[in-house]
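For this depiction, one protein chain was excluded, whereas all remaining protein chains were kept in their positions.
Showing chain A:
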Amino acid sequence: MFLLKRPRKAQLYKIIMEFNYAFSYSRSSCATSLKHNSTELPPASREEAPQQELLKWNGWGYNDSKFIFNKKGQAEFTGKRYRLGGMVLPTFKEWIEKTFGASLEHKTTSRASLNVNDVPPSIVNEEFLQDLRATKISYSQDAEDRVFRAHGHCLHEIFVLREGMFKRIPDIVVWPVCHEDVVKIVELACKHNLCIIPFGGGTSVSSALECPEDEKRTIVSLDTSQMNRILWIDEKNLTACVEAGIVGQDLEKQLAESGFCTGHEPDSMEFSSLGGWVATRASGMKKNIYGNIEDLVVHIKMVTPRGIVEKNCQVPRMSTGPDIHHFIMGSEGTLGVVTEVTIKIRPVPEYQKYGSVVFPNFERGVACLREVAKQRCAPASIRLVDNAQFQFGHALKPQVASIFTSFLDGLKKFYITKFKGFDPNILCVATLLFEGDREKVLQHEKQVYDIATKFGGLAAGEDNGQRGYMLTFVIAYLRDLGLDYYVIGESFETSVPWDRVLDLCRNVKERIVRECKEKGVQFAPLSTCRVTQTYDAGACVYFYFAFNYRGISDPIHVYEQIERAAREEILANGGSLSHHHGVGKLRKRWMKDSISDVGLGMLRSVKEYVDPITSLETKIFYKALHK
């Protein structure tokens, strides 16, 4: 029987994780890197979260992981952290040239390092520093530390890092190590009239971390990264209480040691933090099994200027007026600092399997996903990528090792395009991830493939599926490569009722193409989408958009205009302002229309009660632009 060959759960999970993201990041190797003005170092007992030393200062992810063109002019992904690491991608260069009209000869270079002299000075009053020192909480006024926490990962932020400097950045960074530290910091902020911006993983894509230029008070960046312990695990109720600063991959890794997982896997999970997930209403890839953050959270503890907000019990559901969790989730750091979260956990699944289905066109694919959602049999993850994204994924195919594999690939291609008559420029692919115990997974797999067949789908193998998921983790690295060659890009998302999915996808993509043309972009942009989550009543759609900006004097401005047009198109097509990225400062102009005047007023009044002197930065959406 197969049973004999089954690896142990924990072991398997490890395999899965490596398979999946293959982070081999090692804790012991990273010495503390925090630079402190004070003499005190963080408590030695603490293990450090991914340090900024390991991460790029002007781009996405780890320093050692990036796309490059090697001496032969072939694309290659460096480092050993990802499965793609060290592999050559033979068709990628051609794809880039064809898609963007980019050329390897036209290169831009980022500044090699941060120019400390450009950085706005740190203005902190001495009384506060004295009080802060008394608390023994570590802090830093170092330029690099402050710049690192002055931004998220929006395109314009990265662009500024590469070529300019922010006008306003935090004046001081503090590292609380526990809930009590946060209480003290918030009290001090109120006392000294400072402005706090909570900082988790720094992966925001909504300009939420951007410091308002006109903020005259001292801005304190409250970095939660040192609050990263799992406080307890309750196996009877399958919950765990975790400090909010823990980063996704550490949380899963540590839970896995006890045989558990949360199953919450946003694409940024290598870097984003639990507190950040709560603050932005995050959504994970495998939400079909585990749920989104609002389904996962059992209890939240948050420190506000008004005091601590929490519930008196840890129950699955309660009817006690509007759920205060729902004020906290999505508050994007404007109401307080989330310090501890009790989150549901599950035993690590025994078996995981990727899969993929080719559809003759996008319409059929969407119809299939809709049917899967209707029958409520969606696998852990099911995504439908359009043709452009399929080709994109294809371009990231590593060099094939053996003639046999390449022969097989050719045969597959022949079967699909010639025998089945799929047009390679129209077909699209759904990628699947099944999870659970083995029998059920196989059964489930069959059910889903049967539905797919009804919509003209053809099973296309595990490999294609897996590569699809890999793309999500390396896409952010790709943007950095693009930036080197005059290509800028970004992703954005929305949620939309089922019946409008097709119209929305088509119109938004078309709008992007048109806007690019109108704004003088010289080559047709990459404008592609995928249906990335399915729900009973609709779907989440994710867009990638990138273009070659050679010949444009102000690419970021042009880019922002196009992104705004795309968002307007989404709204006009019945899509939401955001499914999981949040509003931040980037999308606040639409907040009022999204939730009505009264709705915004409701949020505002909560803000006024909780944080009357706006100790927490509020330029996010309470001051939504009035038209």
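Odds and ends about this structure:
One rule holds for everything that comes next: a contact is a pair of C-beta atoms (placed from the backbone, for glycine too) under 8 Å apart; a residue touches a chain by one contact, two chains touch by 3 or more; residues count from 1.
The working rule: contacts and distances are computed from a predicted model.
One chain of the complex is hidden; its UniProt record names it "Dihydroxyacetone phosphate acyltransferase", one of "DDB1- and CUL4-associated factor 13", "Dihydroxyacetone phosphate acyltransferase", "Iron-sulfur cluster assembly protein" or "C2H2-type domain-containing protein".
The residue from A:111, A:346, A:440 or A:506 that touches the chain not shown here is A:506.
Only one of the listed residues, A:129, A:289, A:571 or A:606, touches the absent chain: A:571. Within the complete assembly, residues 101, 425, 499-500, 503-504, 506-507, 510-511, 513, 517, 520, 522-524, 551, 571-574, 593 of chain A touch the chain that is not shown.
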